[in-house]
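Below: the structure, in structure tokens.
Note that this complex is displayed minus one protein chain, with the remaining chains in position.
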């Protein structure tokens, strides 16, 4: 596959799949195993216990599904809802759009609350819908915690507060694909009923494991939900959990070991330190964007995302050309603008197992590309702005002797 | 994960997941990549073209779905059928049972044709159903090519012949999970409409890729099929195929490279040679079973499977104890008996990237276990019977200088 | 490198390099590191401490030299002896021959004690030489613990006893290349002054690390030894040991991690269990050879080697053809006969990270090859003989749950 090779390392800054740390690559470098031996259930048990920690839940039940984020969405919806159920869903970018598309195709009655791309979920509209819904026709509120297309982080605590304020029993379903394990996420505290992520995001693994966590209320709902489902049915998992063999169908042995290694690394660094690192990387990126005189697609600071930054380019520039040049000249992989922001934004993913100097490499690459294509950037300006913030902020690496 | 380690190599003889050859492990030993770069679509194109060869189809359209065999089943059914559709489905063992369970839960009207476990699909019943079905209420015939629980291989050509004889337009859906790439399989010649397998079977990869291949007739059917589906919807794949970017959602980069390597190995050995090797391994296994004085669960030679052999133990032996001892004492992984044959049979998987001496290691291990637990076996007898057949039969390794 | 690939796993039964266990392959699957960081010395310290355990020494000082067994020999000799020094050295096969060749080229005065190939070191001759050497002109006794060419294990305790009986101060230098970590080896108890092995033998790692362990007496001798040496000079190592940075020149980062993993596996299994396993495999191999009606190159039971068996073929058979067929037809790698036994013996290496079923695979392959080339072997006979011994002998795998 020669068309992939370039000298040196690829600088991978798409917002997923992200860089896999060496210990995880190593852990996955193995032959298959009999998943019905005593060893796999023993390991699975530790995984299920430990994965709850990254959701910050003690009462939730996790499912490690051989699928992607799209499948995890489907698992969340079909296990808790019935066709025709009314759900409120926020459209704020490409990924929330895709989820809504799925919701509609799954025959739910989707009450779409749309915001301009670059804005967060309009919670005022939610408030009025909840207020009006005395008969509790709204069965679920669905929200993307972090919209990967625009770099917008929604306020989940505020959603919970509204549900509480209106004493509304709707299920609270959250796409945490580009947030869990990177942003502040509190499943139990925020009363989230289903939260989900994918292995190739902040967990820094290959694609292939959809991780879904269900609250007791969601588990209860699954007993009566009428959506047709088999592959995604939690019931089969729960049956095998009870049997102690855990797997209704063949898991990827490699991903199980990969998850074990990924969780070990996260706990070694400390989940709070991981989140703080993402916060540093996010802020540094935004300072660089500002120094370049470019605009963040995210319109207000309250929505700034610490895992992905969508950068708006001037009208005379095609953002796809920026991405193309990164690939062809600098061995730098940036994210394209999607759908209505195609050509208008490019995206820097700064999530997963990543450190500050890696980010500065990316920023220096973006500067050179901008100059390449005629944007009047001062080389070094973004790096300087980011470094000025980072230099006093980066802690010593705790695990290092 | 110390509870997995034993000195020497694990002898993996479950009928999936199977041994991964070193070149495939190597190919997958890599960081993530941007799947929207030009490289991934370029590689995907070669994969889609080459994967058709293992189905022996030129007109089929393959889908490489991030899922397992269970998901591949769901993809085959939901894309081609509508709730309430009548399908004829053969119950001959645990995996056909599970597929039928899925068919029922997906709300099809399943006309189950049951055989005793150890027998093949009862095609006489199919014949009479087809004969009676003048109005073509049967929308699909679903059959497992190779029932992994009992080691029974069904005659797909005969199914096609019946459909042709009765000029019946029913779709012909085939689970080739433990057959494709190991047994003689001819999608186009046998007029199969949807065929599917999983990466962890004869392709000898990790679990995680469901490979589904659809005939033009199946693609046509998918345009009107009313089963609710999103994650498994072929439409999304076809849309991205047309766009040349190929992936509606994130694929596993590692599995793509793994598939590339797996196909390369198969073509290097020669697909016909691969199938001939499985034939040798299957026959050798049966000769050993016979030498031990044990019965093959498969009742007639016409159904003998060249990928898995289910061995019936005498009533006074618990077959699960055989499997347990293999694991604990001999680093040998055998397949358990499932469902109604639990405790009564154990299974030897002899599929995938495997050679004759590996099989003889397994057979010598089984002999020792049998002796361990008090079955009056003559040590060496099974190996001798298998070797007597293999010795004159094994060809020189073609790739070797 | 297609000319290497064959379906299934290679059955590697040369007496080195041997099979590498997966955990060691994984541990070595990594980028380079700065060997002057605090981490590498910290790890090196644990390696030096732990490697002494496999020599069974507490007072010895180990050197992990980036070289092969041949270099380890040179390290042992040049650090302890001066040109012209008289040494007694036993010629019993190809590897002792090569060591003697090195001794002579390094300008020592080598007093060669030759035995017929297939016999052990003639200790009677040593006794008379020691008896006659009142003036202690013999500076060292050099012996190969296990002659890999003929499968002969020498009695080191007896050598020590002779030295003690005659109160002879000669240094006792031992090639433990195919013994240490597989056979009973007791550096301190047997008063060995320099013992050495290579990473690719019983440690089951790649080639590239010569492991030499020196007694205090050997270290003392190194201070006055006049042999010219730089790369192999212990002095440079000792200087860096004192500095706590450990490495006079760049070590292989990968082999350091590989050694860490290899030692961890050995300690997990238990060194005594490892040695017992080799004993089982050795005996099983000899029983098979006997069942085939073939002769062990080793002439007496007292010299039988538990790590390698050299099998004598009848005069009308070319043993090289056996090896060639193993490679071309069975994906089985056997050892050639070397030098004067070329064409007359082939060798089965049964050392390193290996289990019983792997050995039985090898034995079943040898049987088929023998039959292929017209030797009147009863297929299954060797496997049966070996299995009859192994079946009641193999313990449960201790680490397995």
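Letters A, B and C mark the chains as written, and numbering starts fresh at 1 in each.
Just so it is clear, contacts are C-beta pairs under 8 Å (C-beta built on N, C-alpha and C of every residue); 3 or more make two chains touch, one makes a residue touch a chain.
Quick caveat, the model's predicted, so the values are computed rather than measured.
Trainee: Determine which one of A:19, A:254 or A:298 touches the chain that has been left out.
Mentor: Residue touching the absent chain, from the options given: A:19.
Trainee: Check the options C:57, C:89, C:102 or C:285 and report the residue that touches the missing chain.
Mentor: Residue touching the chain left out of view: C:102.
Trainee: Which residue from A:134, A:167 or A:400 sits in contact with the chain not drawn here?
Mentor: Hidden-chain contact among the options goes to A:400.
Trainee: Go through chain A and note every residue touching the omitted chain.
Mentor: 2-9, 11, 19, 21-23, 29, 265, 268-269, 274, 277, 327-332, 353-358, 360-362, 364-365, 367-368, 371-372, 378-381, 383-385, 387-388, 390-391, 394-397, 399-401
Trainee: May I ask you to list the residues on chain B that touch the chain which is not drawn?
Mentor: 22, 25-27, 29-31, 38-39, 42, 400-401
Trainee: List the chain C residues touching the unshown chain?
Mentor: Residues 1, 3-4, 10, 12, 14, 16-20, 25, 28-39, 42-43, 66-71, 73-74, 83, 101-102, 105-107, 198, 200, 206-208, 227-233, 248-255, 257, 260, 327, 333, 335-336 of chain C touch the chain absent from view.
Going forward, only the chains that are shown with their structure count from here on.
Trainee: Report the inter-centroid distance (CA atoms only) between chain B and chain C in whole Å.
Mentor: Each chain reduced to its C-alpha mean, chain B and chain C end up 44 Å apart.
Trainee: Centroid of chain A to centroid of chain B, CA atoms only: how many Å?
Mentor: 34
Trainee: Which whole number of Å gives the spacing of the CA centres of chain A and chain C?
Mentor: Whole-Å distance between the two chain centres: 53.
Trainee: Residues of chain B that contact two or more other chains, please.
Mentor: Correct list: 3-4, 19, 29, 327.
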